[in-house]
Structures are given as structure tokens and as C-alpha cells.
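With one protein chain held back, the other chains of the complex are shown just where they sit.
Right after this comes chain A.
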Amino acid sequence: MKASLPRIVLSGAIGLLLADTAMADALTGPVTQQSLNVPAIIMFLIFVGITLYITWWASKKSQSASDYYAAGGNITGFQNGLAISGDFMSAASFLGISALVFTSGYDGLIYSMGFLVGWPMIMFLIAERLRNLGRYTFADVASFRLSKRPVRTLSAFGSLAVVALYLIAQMVGAGKLIQLLFGLNYHIAVVVVGALMVCYVLFGGMLATTWVQMIKAAILLFGASFMALMVLMHVNFSLEGLFNEAVAVHSSGASIMSPGGLVKDPISAISLGLALMFGTAGLPHILMRFFTVGNAKEARKSVFVATGFIGYFYILTFIIGFGAIILVSTNPVFQDSTGAIIGGTNMVAVHLANAVGGSIFLGFISAVAFATILAVVAGLALAGASAISHDLYAGVIMKDNADEKKEVRISKISVLVLGIVAIVLGIAFESQNVAFMVGLAFSIAASCNFPVLLLSMYWRRLTTRGAVIGGGLGLITAIVLMILGPTIWVQVLGHDSPIYPYDYPALFSMAVAFIGIWLFSITDNSASAARERELFDAQFVRSQTGIGASGSVAH
């Protein structure tokens, strides 16, 4: 089985790359364009038709800045929970993790765990305070009692760094995936994804983005549930039977039932765990979703719904991965002449769809994979544009005195620019290894956005100086360590050995951020620092009670 991997996963350290591939959404090697998949294209066109109709409907309702950024705060907790899961469950989770389970079994579960545990932490530590303090972006909260301009600038850069990295990985992944699934040209695929993303956000704002994410989550969960059900039916609903059959046919045998090569040493393990866990709590497009509900109660409900759907989804991908071991790896229909999986191991979930549901269901799952990417990039584009218009333009340049209409117009221009940049970079990075980008995005989110946000809500003595210097140091450390680490220094830049020996920077970069924020806050004796500490009590009361929180807008 292993010999078949390098076709799609870059040749080299396979264990490591598999892990990165799972995170990256990107198929990291050359892929062969497949023949045109007509049912998939028809189903995808239906999805596009419905979502564009919703965008048109949303554009008529979207008037104010609150409509544009936060869907007027009128989304219900359940809807938002579904949309959050649609925002969060990427094509990587679906194809990458099921591929990881397919090749190494248990290791796939380790990844899923990391992605999931961030959610309870968001619930316990962040959700309600975030909702009570902010309006449109998490920078609203981080800069609540601090000096607006420096903190908003830092938060905007943290957001844009995360959005840019995530977006490039998604665009490249989308292009390659669509080549494989639909038989469309890479460039056409990237342009289609970019254009649809711009359409949704530009015309429909948060309302259309929310609906795209909700629909995507629903069809993804339906498709994955059906596949898992068919797999379980095949083994008479016995998990033991499923594992038994998988162990019997897998080249690694019983070792797929225990931790394998994914995590090589304790430092990397802990670092990865921290990045996944706290990175989620620093993703701008996820945090932004909390302002679409009317109050803290609905915000809490949405986290619960999202955690439930996301956890359920990871259990499904685990079953799907094992199902692929018994139904795809044993079937010559899904292998080329050398015995390799057609299209690479990232395609096993798609092949499994064919195995359990025939060509129509295969088309459905292909369309779902495409829809999945669209929903994620739409959320990213909106978050990126909001960082530019709400944080940089309205907050930093206009000092919170921006005209609302003009601010929204700036945001829409930003979406257009982001779309064009994403298309250009998606094409530029076509043959690059972008697998590290999502990992880096999570590390930056955990080392810059998250510490500043958390301490602004919890630590009275935080000052602007501490937040900006500490958060900035966290951001820089994450990027530098990632560049000097094995993923970029060795695999991308081709050096012999890494300067920083671990795969993930989060353990050190988060420590640098927290220590930096602490040190530069407690030594800050300026008058403004004293005022910022004094404002903590008022902020605390509002964060707890919701008094003064921005509410929903009635139409």
C-alpha cells in the first residue's frame, strides 16, 4: 500500500506528510485530470443555483453594516451551530482524515480529537464574553478597553495572515480536487471557486455566507452519514467486525489499531495539540460567526450544536476510513495498473462513495466536496474583508468615525481584491507544496489572536503595550519557527536538516506570546495603562451580564 502513496502525497517522509496533507486541504503533488464527471457537475450546478438564489434573496435584505457583517444578529443558535460546523469542516477533514485513517488507521483519530477539543474550550472560556463584548470582529473585543489603533492593527494582521494562508491552501486544494472529481482544468476550477466566493460575500454578505455554510454542512453530514451507514451495514453493525476485516486486509495489519508514526516525539505531540486546540479559538472566520446570533444564550447554543455536529462528523470519517480499507483497497476497480489508488489516497472517500452508492452517489459526494470548499472560502473571504474594512479602515484609519455605508463599500471592494489575489495565488502555487499552510495558520491563530483575545477578557493588568508586543512576538515566533522547521526548511527549501527540529511551533510561540504579553504589561506604568486597567471592571460587568451588548436588528 505504501508504495502507492507518493503519486499524490509528495515523496519523502510519508508519515509526516500524511499528517500535513490531512490538515492542508491540498493535494500536494501532481494529479492527473480525470474524464468529465457529468452527474457530479449537474449536482454541483444545482448547489450553485440554489446558493446564488439565496445570495440574491440575501442581497435584498442586506442593507446596513450589521446585516453585512453579522446578518443583523438574526441567526438562531441552531442555525449558527450548523453554519459554524459548515465553516469548520473542510474538505481536508473529509478527504484528508479519511485518507489518513485509510493509510494508518488510528492516527486519523488523533487528528480529529485535536480539531474537536478546541470547541469545549471556546464554549467554557470565550463564547459568551465574546458575544457580549463584540460587534463584528474579534478585534472589537481585543481592543475593547485598550488603545484601539495598535490593537486593531495587530488583530487585523493576525486575521489577514490566517486568512491568506488558509485561503491559498483551500484554492490549491480546490483546483486539484476539481481536476480529479470533475475532470475540469485546474485554472478553470480556481477561477470558478474564486468567482463564486466573491459573489456570495459581495452581494449576500454574512446572511448568504451563513446559508451557504448551513446547506453545505447539511449535505456533507447527510452524505457522510449515508456512507458510514452503508459501511456499518456491510459489517452487520459490528465495529469489532469492521476492525477485524480491516486488520485482515491492511498491509500494516494490527498496528492500524494503535498510535503509529503521526506523532514522533512528545514536544511535537504537545505542540500540535496546542495549535489545534487553541488555534480554533483564534480563527477570525470562526470567531466572527458568534456575532451573527442575538445574545450570549444563542451563542452558547451554537457552540453546543457545532460541537455535536463536528464530533459526529469525525466519528463518521473514522468509520469511512476503515470502510475504505475493506471496500476500496480490496477492489481492483479503484486501482490503476500498478495497484495504486486512482487519484491518490485522498480519493478513498470518493471511491467509497462509488462502492456503496454507485455513480449517482459518487457524483453527489464530488459535488459535496466542491461545496465544502466554497463554504469555507466564503467564510474566509468575509473575515479577511472585515479585517480590512472594520478593523483597518474604520478602526485604524477613521478612528471609529467611519460612515457605515462607506465602510461596507470598502469591505466589498476588499472582497473583490481578495478574490482576485486568491485566484492569482491559487494559480501561482499550483505546483508548490502548500501542505504546511493550514498548520501555520492554526499556529498563528493560537500564538497571536488567541492570547490577546483571551487575556483582554480575563486579565485586568493587560495593557496595550503588552498586547501589541507580546502578540506581535507570538506571530513572528510562529512564522520564524515554522520556516526554520522540517516542513519548510527541509521539504520546501531543500536544506538537509532543520534549524528548529519540531514540526509545529505552537508550544514555543504560544509561550513567547503569553510571557511577552505578561512582561510588557506588568512593567507598563504609563497613565494610559492605568486607565486601561481601570476600565476592566466595566468591561467585566458587560461581559458577564450582556448589558450594552449589541443586539439583533429587527427588520
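Note that in this section a contact is a pair of C-beta atoms (placed from the backbone, for glycine too) under 8 Å apart; a residue touches a chain by one contact, two chains touch by 3 or more; residues count from 1.
Rule of thumb we're sticking to: contacts and distances are computed from a predicted model.
Considering only "protein-glutamate O-methyltransferase", "Membrane protein", "Peptide/nickel transport system ATP-binding protein" or "NADH dehydrogenase", the record for the omitted chain gives "Membrane protein", by its UniProt protein name.
In the complete complex, the hidden chain is touched by one of A:157, A:182 or A:243, namely A:243.
Note on the undisplayed chain: of the listed residues A:50, A:315 or A:398, the one touching it is A:315.
When the missing chain is restored to the complex, the residue among A:145, A:176, A:412 or A:465 that touches it is A:145.
Interface residues of chain A facing the missing partner chain: 106, 109-110, 112-113, 116-117, 119-121, 123-125, 128, 135, 140, 144-145, 239-240, 243-244, 247, 254-255, 257-259, 263, 265-266, 269-270, 273, 277, 297, 300-301, 303-304, 307-308, 311-312, 314-315, 318, 400, 535, 537-539, 541-542, 544-548, 550.
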